[in-house]
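Every protein chain of the complex appears in place save one, which is left out.
Read from first to last, the chains carry the letters A and B; within each, the first residue is number 1.
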């Protein structure tokens, strides 16, 4: 195993043992943990610690920091109606949907009919325009379902209506540059040389899943399978996908970059927080808990944009905020213990999501960080 | 097996094979499927294809078409409070309940205390009067539970307050006659000769279920068992039950009649829809999903009156609308594929509901109808 052990604080030495056990056959993993603002674990296996890879839905945690900045600056109010910023959104029974509801997966806009195409997803406004015209797939407020792809265009259009910038532009200007972090929503061409592509063959969906995604654009089964629709994941991992940096799933980062962006925002230890602690605390409040109509899974929970730690994604205390990604990447911050945890993997299996292999490391960090 | 094979479109030939496998020991089955307005399957086994039988809760799908007509005509607004049409309904904390909530099983009126009798169910107003006076069994909006019997009197009184006609009268005038369909809510005496009674001995409830329904009128256990209360199903299947045509469970139809009523309303293919497509789309929006307090079952979901397709009743796409019946009958329409599916069985087992034996036919129809 080709291991780059940059630093492991002796108090967290056991993390190295756990890290060595993570899938030795996968292309590469990076782990960067900070406690109270100081790096305590900085490891990489089979990959350069400064290389970057697509982190899929971990992008949502980066986007959430940009949204937090909008609220910190008084430009966005979570309790306001979306349509007050974006009038066209009021169509088809959506006039009363609040920003809070839209950003906690309650708006019933996990897809449109006919379904959104790759071309629309990789346009600054096309998918948002289609979503604004759509009737919610469920009565808003009656349930929630992961807006895996669509929360990206929704967040970006909201940002654009307020600032004149796409979410990628606003994030780059207000979060990534000040944080000086290798965590991009929209990767410049010049940095392509630092990209580690996902493991050769993206593992294709199983026969069962493939059956759910027929070539026809007509939704073939219930609500859930339709939500992930016809956008192939490879559209997010090619150069076009990296360049666009879809705010929901197209981010490219190293574990170091993820952790640095988050630490900059949270200001753990003696640092000055990049966004308001009050806003982050507000965003960490549980908005929904239960059966996710998009993922068809129980015990899912969201704050505002951020995932909440639950028995199926047990990454932290009740105050922890974070997001996992389709390939297993993870970024979270936990104010209890003042932990920041960034993890990337250069591999992709469907449906992916939370990577159980890092649970022992998560638990170890919490135990030690909160012990005194 | 005595099979009447009126027509099977060659593209759907496999449906015949599946149909032949359906319970050969049951009294009779009818199946009528239309795609894009054209009949593609028209089969009957051990029964005349034009005979009619009690379809139990499939009646709710017929009633739903009548309610859709009221909205199409601008006479009813789903977002309005029930009490604005029916002032007495405001009693006991129900002033704010909307028509939408009442018609999606959220109003907490699955029964009254003391319980509704057969005589009240078979009166145009008595059950509705009792329900209007009742305190909701749960805080409206805090959950939902199948109003198996009571949604009938509730719909009928709402219709009466608006039109001066019972739901049966309004349905007959506005849906059944224009559609020229053998699907009745209230069967004329003259058509009794075409009735196929349910299989001789109605299969009685199990000992366990019987224990739940003591002779005492006092509710003996939790909310759920009380909901179906003391109305024996035979009250719906005798001549009195057929004549009254309880809008929730007393309908009498052939599979042809069910499909013709639905096709007339939907206007698939080149036909003119009998009710507004916008209204149907609105009624197909998921209103509730989860644990049904009346059925004590997870993964139940309703639009407005109509059942939604879920893993426990997987009859169609996210846009499909329909209803199953206690004996296994089924009627649905799916705008994706433009499918109309009518099925009846002359058998009754408790608790009945969705008939798994027709799942292969449902899946086949969808696959072929949506293939191009």
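Convention: a contact is a pair of C-beta atoms (placed from the backbone, for glycine too) under 8 Å apart; a residue touches a chain by one contact, two chains touch by 3 or more.
Predicted, not measured: the structure shown is a model, and the values here were computed from it.
Peer 1: Looking at B:21, B:75, B:135 or B:177, which makes contact with the chain not pictured?
Peer 2: Checking each option in B:21, B:75, B:135 or B:177, the one touching the absent chain turns out to be B:135.
Peer 1: Please pick, from B:35, B:175, B:236 or B:293, the residue that touches the omitted chain in the full complex.
Peer 2: The single option touching the absent chain is B:293.
Peer 1: List the chain A residues touching the unshown chain?
Peer 2: Counting over the whole complex, chain A touches the hidden chain at residues 281-282, 285-290, 309-311, 314, 317-319, 336-337, 366, 370-372.
Peer 1: Which parts of chain B are in contact with the chain that was left out?
Peer 2: 93, 108, 113, 135-139, 142-143, 214, 216, 218-223, 226, 290-291, 293, 296
Just so it is clear, only the chains that are shown with their structure count from here on.
Peer 1: Taking the mean of the CA coordinates per chain, how far is chain A from chain B in Å?
Peer 2: The separation of the two C-alpha centroids amounts to 43 Å.
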